[in-house]
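Only one protein chain is missing from this complex, and each of the others stays in its spot.
Each chain gets a letter, A, B and C, in the order it is written, and its residues are counted from 1.
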Amino acid sequence: MFLKKQLPLLVAMFMGTMMIIQFFIPHPFSKNVYSTILDWLMIVTAFTLLIAVQSTVQMHITKIRRKVTDWQSSVIVLTALGITVFVGILGGAYAPTNILMKIFPNVQPGSDTPLMYLYIYFQTPMQATIFSLLAFYMASAAFRAFRARSFDATMLLITASIVTIGRVPIGQFFYANMPEVVEWILNYPSMAAQRGILIGVNLGMIATSLKIILGIERGYLGGGK
Amino acid sequence: MAISTSIWIWIAALLTLSIYSFLYKDNPFYKFSEKILVGISIGYTVSIYFHNTIIAKVWNPLVHDHNFLVIVPLILGLLMFSRLFKGKAYLSRIPIAFVVGTGCGMSIPSSFENLFKQVQGTMPQVFTIGNIIILIGVLSTLIYFFFSVEHKGIIGKVTRVGITFIMIGFGAAFGATIMARISLFIGRIQFLLGDWLGIIS
Amino acid sequence: MMKIINYLDHIDKRWIYLVLAIAVIFPFLFPIGCPMKITPPVSNMYNYINDSIPEGGVMLVSVDYDPSTMAELHPMGKALITHCFSKNIRVFLMGLYPPGVGLAQDMISNTLEEWNKSNPDNIKILGNDISLFAFVPGVSVVILKMGEDIRGTFNTDAYGNDLDSLPIMAGVNTYNDIDYMVDLAGSSVILSWIIYANGRYNQKMGIGTTAVSMAEYYAYLNSGQANGMLGGLKGAAEYEALLIKNNVSQDRNQASIGMDAQSSGHLTYIIFIIVGNIIYFIKRKKEK
Partner (left out) sequence: MKKMLITLFLFLITMSVVFAETDNTLIPVIADSSDLIIDEFNYCGIESIEVKDAPNDDGTALLIRWEKIKDVEEFDGTYSLYRINVETGKERRIKELITNETEYTDQGLYRNIAYKYYIVAVNNDFQISTVRVYTEEITTTPNWFKKDKIILLLMIIVYILMIVLLVHTVRKGKKLFLRRLAGIDALDEAVGRATEMGKPILYIPGISTMSDIATIASLNILGPVAKKVAEYESRIIVPNRDPIVMTVAKEIVKEAFTEAGKPDAYDDNDVFFLTDSQFGYAAAVNGIMVREKPATNLLLGMFYAESLLLAEMGNTIGAIQIAGTDAVTQLPFFITSCDYTLIGEELYAASAYLSNEPVLMGSIKAQDYMKAIIICFMILFLTVFLTNGIINLFTDADIGFFDGIMNVIRFVFNT
């Protein structure tokens, strides 16, 4: 029970309090502690991220095993994943590994790795394209959903139209000082609202962090309440 | 410029087109490329973490430099894998608590500083219209998000001002988003028409 | 009349998609070349890099975006590097996330090739004038650690060379030795840079961000936590325009070429919103 509940909370509380206190002590001793902890964090973070991958893989394996609808696509995911990891671990991340250079003598220490080819010519174009689909979705939403249904929404849409037109060169054809108008909106009224929201969000973030350190908030440990 | 002869550019172009085919309707080409994307992006991350953390930060210090202090985070990290064993999964809470707790501790003073800087930035030195607008805007926005009083009387009027500022702020963000979405599409067009087909330079 | 409105109200989405696609592709085939005004956040950053970083100074560019927003942010990075090359400023690139490091590598090889082709009298070499730090996980932890010890944070560059062996690293140990840093990102990681690098270590910095997040970061420009900002493709285009104006690079680049398409795309959106709202109001009147 202690290992399950108290210990994690104690660890979070101890580390959190220590890091807050550390902030106020400029002494070299505290700096050394801080530096070591940062090193440790980098390593532990890497493991926590690897485990996130594990849960995705697990999900796809279960899907294939249970032959749920569309299980074939899980096979594609796992195959692509397997090939990439194989190529990536054997061939190196950013610089080719010794093994790769032995197998393919024409690969020089400075050449791109196979992983980079997969990244630049497979992942990059696809990911960029998926997000560019949003240009289309938004166009249709502009036509069918963005309505001046209230005073607030009308204000929003008018500001949006001014900014949309004023931020591109064509705005100057409508009104020569359009870029200045947009810059003014962004610098004063819009900035003020953003800052007001930001102060609130910041207070919320700090409150959440404090609650975690105090052990009041436990959701991050998983398994709900 | 002419049409590309590189096989890699062709692959990238065909994958791009297969994703665009989704706009017409959902089809196997889109599904196939989407799944490949998921697989490759996870695989890419795993490979990078393997080389740059496991090898560079754990294996090398331990084996080559004999820095045994690394063992502490290594054990913490390995505890994460307790999730693979049903009865012992709770052990993975310790490294999570370590990461989250330390992260919270580091962020609190710095976030407060950031907050203070924002508040201080709202208190100007010079008496100008713009500065007054900022002060009133920030103040009324903050009051809008203040939940301990009813929005009635004078407070109600102030919050009206506040919501107007918020709408202008969102309007600006909305306009900017339109801009961003178009840019993403332009990037792909430049690739398809330029790098692949060679119609534009 | 009502027939047209009803038709438009129930129009197939795909026609809307097609209109937008044509509106954006058309200007590429028949460029107009709209003139462009430079906005202060961009010129502030340009002037700072141009005037306040000494020759041989150090600039850090963090590439923290992934391919999904690369259309907006990649041209910025290229423009910044070209500018630094022309001023003989040493450039360090880094990425807090794995995708960014891959894109940074792509950016380096592109800019090096282009620069060396057009400036044979001022050849730039990887490791002497530009470098890419190895990827290290931890995000804000990495930012903080760099304030204590840059060499100890990364150990090697992305290509596996020991940092101590690189000529470019001469005298570079912490943020104190970096004259300016620009974070290119479309996410809240910019905030981490502002809070930790600027807040804790007083690193002078600029922001390069997507148009989506642009409005949010004006608050940081106003408070002086950052001194310049490139917002979206337009920001990159303005920076490129400044480079051309000051004879750093000759021809129009990626972002500038896209500006015509950007203009016509925006116009299309505005027309959609206006027509959509007209339909909405007519229908609402009818219902009453």
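Basically, a residue touches a chain if its C-beta (ideal position, glycine included) is under 8 Å from a C-beta of that chain, and two chains touch if they have at least 3 such contacts.
The structure presented is a predicted model; accordingly, all values stated were derived computationally and were not measured.
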Query = If you put the missing chain back into the full complex, which of the shown chains would it touch?
reply = A, B, C
Among A:133, A:162, A:178 or A:191, the residue in touch with the chain that has been omitted = A:133
Message = Looking at the full complex, which residue from C:183, C:216 or C:240 touches the chain that isn't shown here?
response = C:216
Task = Could you please point out the chain B residues that touch the chain left off the display?
result = 26, 34, 38, 108-109, 112-113, 116-117, 119-120, 122-124, 127, 132, 135-136, 138-139, 142-143, 145-151, 166-167, 170-171, 173-174, 177
Touch residues of chain C, complete complex, unshown partner = 173, 176, 199, 212-213, 216
Request  = Over the whole complex, note the residues of chain A touching the chain we left out.
outcome  = 20, 23-28, 30-31, 59, 130-131, 133-134, 137-138, 140-141, 144-149, 152-153, 156-157, 160, 197, 199-201, 203-204, 206-208, 210-211, 214, 216-217, 219-220, 222, 224
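Convention: only the chains that are shown with their structure count from here on.
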Remark   = Among line, ring, star, complete and other, the chain contact graph is complete
Key: Contact-richer chain pair (by C-beta pairs counted) among A-C and B-C   = A-C
Request  = Please identify which chain has its centre, taken as the mean of its CA atoms, farthest from the centre of chain B.
outcome  = C
Note = Cα centre of chain B to Cα centre of chain C, whole Å, reads 15
Shared-contact residues (touching 2 or more other chains) in chain B = 23, 41, 44-45, 48-49, 52-53, 57, 103, 106-107, 110-111, 114, 118, 121, 134, 169, 172-173, 176-179, 182, 184-185, 187-188
Remark   = Going by residue number, chain C touches two or more other chains at 17, 20, 24, 68-71, 99, 101-102, 134-137, 141, 144, 211, 214-216, 219, 222, 232, 234, 262, 265-266, 269
Remark   = chain A residues touching chain B in their complex are 3-4, 7-9, 11-20, 22-24, 36-37, 39-51, 53-57, 73-74, 76-85, 87-89, 92-94, 115, 117-136, 138, 142, 152-153, 155-164, 167-168, 185-200, 202-203, 205-206, 209-210, 212-213, 220-222
Ask   = Which positions of chain A touch chain C when the two form their complex?
value = 31, 34-35, 38-39, 41-42, 45-46, 49, 93-95, 109-110, 112, 116, 119-120, 123-128, 130-132, 135-136, 138-140, 142-149, 157, 160-161, 164-165, 167-170, 172, 179-180, 183, 186-187, 190-191, 194-195, 198
Task = Spell out the part of chain B that touches chain C in their complex, as residue ranges.
result = 23-24, 41, 44-45, 48-49, 52-53, 56-57, 103, 106-107, 110-111, 113-114, 117-118, 120-121, 134, 169, 172-173, 176-180, 182-190, 193, 199-200
